[in-house]
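Just one protein chain is left out here, and the rest sit where they should.
Right after this comes subunit A.
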Amino acid sequence: MKTTKLFRNSKTILGKCIRMVGAITLSLSALSAQANQLSAIQERGELVVAVPQDFPPFGSVGKDLQPVGYDVDMAAFLAESMDLKLKLVPVTSANRIPYLQTGKVDLVISSMGKNAEREKVVDFSRAYAPFFLGVFGESQATVKSPADLAGKVVGVTRGSVEDLELTKVAPSSVTIQRFEDNNTTISAYLSGQVEFIATGNLVAAKIAERQSNRDLVSKFMIKNSPCYIGMRKSEPELLSKVNTLVAQGIQSGKLDELSIKWFKATLPEELK
């Protein structure tokens, strides 16, 4: 009698187990049936995008506490082109990939650069935003490559990545003036103490915002690390859709418009 009860008990547990396994298998098969994330998104009617909230001009909190920035406008452009509602999820650079992996977001548009580690877990679209270190100078200056800098004076912030890269590529006749920090480097340029500066395009955008008698445009890149849109691996339909839209945006001049709005400069040729 006792044995039977025990047996019956274990049978129930066993049954539960079997049912659970069945359920998991079922949901798994349901998932695989809907492996195409693009159609899942379209069915839902809403595009969920991870955007930065602490990294202007890519993404920051605007005056009405809504996220604003290049990445936010980019997300809006994609959603609009796909005829979807847009849901923004603010992320940090540390949690943006986990958000993507756990399915909390469809796309990561969060000033994300490409590297080998990330490529293992994320598929990247084509580049959608410029992020580079370059040599900048007045628009009338005719400099297109490191060799053209010969005999010129270039300011740079000492010990920065741009300092190391510039030192590598600049001819020996270039006078590299190294300053303590970014602001001193900027002052040296604005006061005319140096003809060119090597810096990032975001810093250059900030300078261009200031009212100054010297304009600042990009002359050439010394290190290019553009931003890519990230999505879950093995979603070829979604990837090709996003790539097509980015290409359309570049062709139609929409991205140029966004670039001028947020970075105060047109997209660099390398991106097009």
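As a convention for this text, a residue touches a chain if its C-beta (ideal position, glycine included) is under 8 Å from a C-beta of that chain, and two chains touch if they have at least 3 such contacts; residues count from 1.
To be clear about the criterion, contacts and distances are computed from a predicted model.
Asker: According to its UniProt record, what is the protein name of the omitted chain, chosen from "Amino acid ABC transporter permease", "Spore germination protein", "sn-glycerol-3-phosphate import ATP-binding protein UgpC" or "Fe-S cluster assembly protein SufB"?
Answerer: Hidden chain, UniProt protein name: "Amino acid ABC transporter permease".
Asker: Touch as defined at the start, partner being the missing chain; which of A:62, A:151, A:192 or A:253 qualifies?
Answerer: Going through A:62, A:151, A:192 or A:253 one by one, A:192 is the residue touching the chain not shown.
Asker: Where the complex has a chain not shown, which of A:177, A:225 or A:266 is the residue touching it?
Answerer: Checking the options A:177, A:225 or A:266, the one contacting the hidden chain is A:177.
Asker: Thinking of the whole complex, not just what is shown, which of A:137, A:155, A:226 or A:249 touches the missing chain?
Answerer: Considering the complete complex, A:155 is the one touching the chain left out.
Asker: Provide the residue numbers of subunit A that touch the chain removed from this figure.
Answerer: Touch set of subunit A with respect to the missing chain: 155, 158-159, 163-164, 177-180, 184, 187-188, 191-193.
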